[in-house]
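Chains shown are a subset, placed as in the full complex.
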Amino acid sequence: MFNALEIMNILGVISFTISGASKGVKKELDLFGTIVLGIVTSYAGGIVADLLVGVIPPTILKQWQLLLLSISVSITTFFYYKQLNKKFLTLVLKVSDAIGLAAFAAYGAYLAYSHGFSLITVAMISSIVASGGGVLRDVLVNDVPLILTKEIYATAALSGGIVYYLVASISSQGYATVVTILTVITIRILAIKYNLHLPIIKAEVENR
Amino acid sequence: MFNALEIMNILGVISFTISGASKGVKKELDLFGTIVLGIVTSYAGGIVADLLVGVIPPTILKQWQLLLLSISVSITTFFYYKQLNKKFLTLVLKVSDAIGLAAFAAYGAYLAYSHGFSLITVAMISSIVASGGGVLRDVLVNDVPLILTKEIYATAALSGGIVYYLVASISSQGYATVVTILTVITIRILAIKYNLHLPIIKAEVENR
């Protein structure tokens, strides 16, 4: 099981670093700022997950390999971002975002389930862990977080947590991990492909 | 005592969900975003409170009833927001904000006092818990938090924590809860009614 957890962590860190570093370049941060945003985006979920279940200090703070990985991916993103085709870039960002969300949803669910928490706790922790990095990324550069504006984002992570709990209960945590990752990625891709979202009420009330 | 704690939690969740969801509609979020903002606003205080006193995992993450409650209130707010009279809406928002602040101030104070912390710790935790949800709500939609701009907000919560400690010391936690809630609501209402605030220095220094 340790290997699956490690793989989720590595996948999540790579995906969210790409996502964070890309946003850094887009917001015209310099190399340092881009690296910091890459690290923050990819680390937030893991740190919050461990704090919520009481793993002190958070595991991710102990692994220099993940730090080196996040720095390398940030630097690569920084120097290749501009040279990539815009359409390809958008695809890379959406895919890495979906993978990151899925990996961290599974990581959060694994951690919460392993500590013996109930279905609702597993689902809640799963969605907090999966969306934490993206929220921090957007808040730091003054964007309204994707989680509030985009298609079925937190819901995908929440569903991942529920699926994890159910599959783990009747089968094993290994199967649960795989099914969760596939479920979350599928939901995200369907949401993006069919542009799933609910109606917007345009409020005419003036700002308080 | 458990019942009083439960009631505070329910009151706080309802009030802060209304406050968060209303802000979501005003910021033209769609239904999902509005629900997420309602949940985040009403959950932040309870999660932070439990992390600060070492309750792992945070109690609120275990209660699916509160999640359902927050979702229902968010949906109701979303669909009724526009139909309400503007004046009535402003009143609802101010009242629910005051009740939420009072409920979470009492919740934080109860938790900190029960763990045997000192007056200053109880007061600090009380004000962090009570203002946490509102701060997160405003940061997520890029507003400068109410706590920095509006009348005597954190101070009301801080006073609530102090009152709780003093009343609980000489009487019981039950009385302390009631007196704290009444104190915080009274301070907030007086602050709004008489528009209490302190002078603003208009700085002419250019931004760094």
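Letters are used for the chains, namely A and B, taken in the order the chains are written, and counting of residues starts over at 1 for each.
Everything below uses one rule, namely that contacts are C-beta pairs under 8 Å (C-beta built on N, C-alpha and C of every residue); 3 or more make two chains touch, one makes a residue touch a chain.
Since we're looking at a predicted model, the values are computed, not measured.
Chemist: In total, how many chains does the complex have, if 2 are shown?
Modeler: The complex in this structure file totals 3 copies.
By our rule, only the chains that are shown with their structure count from here on.
Chemist: So, what's the distance in Å between the C-alpha centres of chain B and chain A?
Modeler: About 28 Å separates the centre of chain A from that of chain B.
Chemist: Considering the complex alone, what residue numbers of chain B touch chain A?
Modeler: Residues in contact with chain A: 24-33, 36-37, 47, 51, 56-58, 61-64, 67, 78-79, 81-82, 86, 89-90, 93, 139-142.
Chemist: Considering the complex alone, what residue numbers of chain A touch chain B?
Modeler: Residues 51-54, 112, 115, 117-121, 124-125, 135, 139, 142-145, 147-149, 151-155, 197-205, 207-208 of chain A touch chain B in their complex.
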